[in-house]
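Heads up, one of the protein chains got dropped from this complex, but the rest are sitting where they should.
Here is chain A:
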Amino acid sequence: MTTALASPLFHPPEEGPLLRRALLAAVAVELLVIGNMAFFFRQEKPQSPSIPPMQLALIAPEPAKVIPPPPRPAAQPKATPKPMPKPVAKPLPRPISQPAEAPRPATTAPSPLPAAPSLPSPVSAPPVQNANPVKSDPGPREDRAGEGQYAGRVASEIEKHKVYPASAKELDMTGDVVLAYTISRQGSVVEASILKSSGFKLLDETALKALRASRFDAMTAGLWPGAPSKTFTTTVHFALDD
């Protein structure tokens, strides 16, 4: 069979014509499979988890919070004027109801309570996502996008410390652990617990260890403003190659 190696397909020479047909069939099937794959691949583009678009209506409730503590805004006269022009400019319906008042805040920038007159009546406060009584100033607008990103970073940080303990692998321990933990504004974990056990103490403890080894960023002002800390839940899946 010395000719076998010379033939690029290493096939016995006596099956020449059959070989060509077989190869054509094989190539055709492969092209068909590749074609199908390309079709599927083109069709579906992975959607990155999107943060729900900010609803402009949600900006409306802020002034409602602002009303109780007058002294605070006095301390931050600089901060307040900045966000003001925006809400005023965008919500076109509002000027209809309070046309006279809308432009005023823009012109009287240093005024401590410009936000209040601009949005008192037209929008009755829609249910507030964050019901924490606001101790902080009305200034920092809740940064929904930032909150989503912070939550993402929290999960990534814990993931960096993930490990599958050798004993667990050895014994085929698998399962899901749901962690509940509270992160302070400064970024430290003030509380951590197992909300739902995986059924294995080893896996539960490994998940907690990963959490405790994590270092989180401090929360910027726009993240859950007014809250001294924030509670998160994370599900950790432990699975073996199966």
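Before moving on, here are some points about what is shown:
In this section, a contact is a pair of C-beta atoms (placed from the backbone, for glycine too) under 8 Å apart; a residue touches a chain by one contact, two chains touch by 3 or more; residues count from 1.
Definition applied: contacts and distances are computed from a predicted model.
Considering only "TonB-dependent receptor", "Spermidine/putrescine import ATP-binding protein PotA", "Serine/threonine-protein kinase RsbT" or "ABC-type sugar transport system, permease component", the record for the omitted chain gives "TonB-dependent receptor", by its UniProt protein name. Of the residues in chain A, those that touch the hidden partner chain are 1, 4-5, 10-12, 22, 25-26, 29-30, 33-34, 36-37, 40-41, 44, 49, 57, 124-127, 129-132, 147, 151-152, 154-155, 158-159, 162-164, 167-175, 178, 180, 182, 193, 195-197, 199-202, 229-242.
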